[in-house]
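Notes follow once the structure below has been shown.
With one protein chain removed, the remaining protein chains of the complex are shown where they sit.
Lettered A and B in written order, each chain numbered from 1.
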Amino acid sequence: MTQERHSYLDEPYGLKAWLLTRDHKRIAMLYLVSITFFFMLGGLFAAGIRLELLTPKGDIWTADTYNKLFSMHGVIMVFFFLVPSIPATLGNFLMPIMCGAKDLAFPRINLLSWYLYVIGGIIALVVLAMGGIDTGWTFYTPYSSLSSNTNVTLAIVGVFVAGFSSILTGFNFIVTVHRMRAPGLTWFRLPLFVWAQYATSLVMILGTPVVAITLTLVAVERSLHLGIFDPKLGGDPVLFQHLFWFYSHPAVYIMILPGMGVVSELVAAMARKAIFGYGFVAASSLAIAILGFLVWGHHLFVSSQSVYAGMVFSIITMLVAVPSAVKTFNWAATLYKGSISWESPTFYIVGFMGLFLIGGLTGLFLATMGLDIALHDTYFVVAHFHYIMVGGAIMAFLGGLHFWWPKMTGRMYNEALAKTSAVLVFVGFNFTFFPQFILGYLGMPRRYYSYPDELQVWNVLSSAGASVLGLGYTLTFCYLVYSLFKGELAPANPWGAKGLEWTTSSPPPTFNFDTDPIVTEPAYDYKPHGTEVTVG
Amino acid sequence: MSSSFPLFPPSASSVSTEMDLLYLFIIAVCAFFTILVVALVVYFTLKYKRQHDTDVGEPIHGSIALELTWTIIPLILSLVMFGWGASLFYRLSRPPADAMDVMVVGKQWMWKIQHPEGVREINELHVPLGRNVRITLGSEDVIHDFAIPAFRVKMDAVPGKFTTLWFNATELGTFHIYCQQYCGTRHSGMMGAVVVMTPQDYEAWLAGGRSTGTAVQNGERLFADLSCITCHKADSTGRGPTLIGVYNSRVTLADGRTVVADENYLRESIMNSQAKVVQGYQPIMPVFQTQISEENLMQLVAYIKSLKPAEKKQP
Partner (left out) sequence: MADVRQTRAGAVSPVAHASAHAEHAHHPRQQHHFYSMEQQLEASILGMWIFLVTEIMFFGGLFMAYLVYRHMYPLAWTESSHELNVILGGTNTAVLICSSLTMVLAVRSAQIGSRKGQIVNLILTIMLGSTFLVIKYFEYKAKFEHGLVPGPHFDPHELLPNGSLVPLALPQGSQIFFSLYFIMTGIHALHMVVGIGLMLVMLVFAWQGRFTPDYYNPIEVSGLYWHFVDIVWIFLFPLLYLLGYHFGV
């Protein structure tokens, strides 16, 4: 089929048209390129870390270099990859379309958010060029405000700017969902991806400003020698932890909720079945967002926080685990009597469910105060959050990327390679991070590059797994990029899925729809006997 | 540890068995749900594989009964975990009264340890088997964390305050001490060793060690050197309240609150006296914030703790 293509990709033409675009789809693609760059950079640092950890002694990097490697890995992966990943790429692309709108509520602010992200990123690269920071991505005081002699202040500026970018994305999404839905599209007809993004956006706008001001205080203390967190000047270093985690705990929900939204969409589409318990899944996104703000103290159990405060945080943390469990059960129940296609997005969903399950459940170990004494600041924590962030969020992101790739690019990727790399990533991931649970209970501290000999076997296994994981990601990148040039042209609805995005061409025209949609049916309204499904 | 695939650290304290049991309990619950869900997912994916291009799934929308079941059961299980964990944590936060006091100060990048009898160590901690040991932790610079995996204990050492942890070693041997809060360049490798000896061997070791005076003796000397004596007399005639019997007593403050005079109260009153002024006294005590090291502070506090009414010690 060689028709004239009039999609958002083709017109208007030219670099300037892209860099000054107001089209949410183009902005999504701009973000995709930028976050991929930062993912690779962060991955490079991870490789540096795992390389050093092959042997019990520190033989590859100096202590300072190693400290900078893990700090930059964390800062880049959290602030420049995970937080924007799904919202700024898939979210930006899909939110208006799923709401039946022509664009987000504030297209120019959307473009501004990308530029802020890029500026923040450039600042981070400058910090890197100047040697990087060594405070850990958590910037604990008084080390970060007094001792560290790296470019902490500049790094904080970079994070601040990137954070502002995420606030703008969140606020754009909220207004879009409230005010831009097509006629007939009531809240309870919205795809669950929209619910998840909405909940994420609430967290973004409420939490990010707090880390902004907290890090500002650290920067001010560093540059002007004030005493806000310096115990020798009367300040309280633990106050920093409270303020920091007040954002950073909800931030982890910013990083996983969108992935859960993606999984809902993929499960429904791959099983051609309405998500079991739609209302509960939608409500659980909101519950996670709200409860997520009330649990930050579980990072401070052994930080001199009072036992009673700890108990309150522990019990609420148990509560916040429940909505995630509810979602997982609902997804599994959706598969029952579904009509499940064995294409690559399915591989990603199944991988996600296993890995997210382990990741989420291991949170319970840490929420259990008594046990946290043994596990706090060990590799158990590292394994736990990587299971969720990488095993969960990145798997979901890749699954979504594959699922919507035909829609966004108009091309199909190589299915066999996609399945292969899904398996490589799954296997590599488990070998990398499962041994770290064991290392954690054995007591191996975080941020150590030298360790007692008896811990080497698990570290070697972990590093070996990391190379497989890296291979999987590299393969994915290669065939996806290849598909942009040589991939088969995609039809409007290659999966035979329900959803407004599948009613328009692949890729869509600039204003999304040829005819403004009017919605008359609930989400995932797969009718039996195949009468309503049109594939291609 | 003879295993080439170690799974658990040595079980060497009075709480390590319980901690391991709690760990295994949660593993069991999590393994159960993981296997259940993964098995179901894989099974469904296999059984309900799409046969024809235009097939769709059954329009099943939900079930309140199921939703309630899989909300309530996880909730109950997690509350059991909470309860057990909170109980264990609480017990680990309340050192027994008969515990021997050891002072540990973390500093970039070493642990400075002082026994009550005055023997000092760097990065090594000798303790007797079967005794309750209470560690008062401080830091001279940034936040560190004193952790002994074999005993399953851990606590941050925060500059500006004292924290405590306690343990009772139940196995002889040498076990790792780690710093478990990132503290700068040589955080990795800020390690130490705790050596558990029989009580006789421990006494012998103490006797052989050079003592620079017990904590209480050093504290008494500091009390005089820093002129605390001037205001804090044995009776209530001084400008400051008497300190005899103050430790763990209830103190009424100028604003009407009553607080328990624990170590952190004593520490705060030395470093920043304005925070809690005793009722009936003027806020005139000097601030010693930058004038006393963490170790000296611990020695002063040890001395004040030793001031008991029955002994009528002359300050």
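In this text, a contact is a pair of C-beta atoms (placed from the backbone, for glycine too) under 8 Å apart; a residue touches a chain by one contact, two chains touch by 3 or more.
It should be emphasised that the depicted structure is a prediction, and the values quoted were computed from it without experimental measurement.
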{"item": "Displayed partners of the chain not shown (whole complex)", "value": "A, B"}
{"item": "Option from A:52, A:236 or A:265 whose C-beta touches the chain left out", "value": "A:236"}
{"item": "From A:9, A:27 or A:101, residue that would touch the chain that is not displayed", "value": "A:101"}
{"item": "Selected from A:47, A:60 or A:175 as touching the chain missing from the view", "value": "A:175"}
{"item": "Hidden partner chain, touching residue among A:67, A:138 or A:214", "value": "A:214"}
{"item": "Absent chain, residues of chain A that touch it", "value": "6-7, 11-12, 96, 101-107, 167, 171-172, 174-175, 178-180, 183, 205-210, 212-214, 217, 220, 224-228, 233-236, 239, 242-243, 246, 505, 509-511, 514-516, 518"}
{"item": "Absent chain, residues of chain B that touch it", "value": "255, 272-275, 282-287, 289"}
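Please note the rule applied: only the chains that are shown with their structure count from here on.
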{"item": "Rounded Å distance, chain A centre to chain B centre (Cα mean)", "value": "35"}
{"item": "Chain A residues within the chain B interface of the complex", "value": "58, 63-64, 66-67, 134-136, 138, 140, 142-143, 146-148, 231-232, 234-238, 271-274, 276-280, 301-304, 307, 310-311, 314-315, 318-319, 321-322, 325-326, 328-330, 332-342, 346, 350, 353-354, 357-358, 361-362, 364-365, 367-374, 376-378, 438, 441-443, 445-450, 452, 454-455, 457-458, 496, 526-530, 533, 535"}
{"item": "Touching residues on chain B, where the partner in the complex is chain A", "value": "1, 4-9, 19, 22-23, 26, 29-30, 33-34, 37-38, 40-42, 44-45, 48-63, 66-67, 70-71, 74-75, 78-79, 81-82, 84-90, 92-93, 108, 141-143, 145, 147, 149-150, 152-156, 158-161, 163, 176, 178-189, 272, 289-290"}
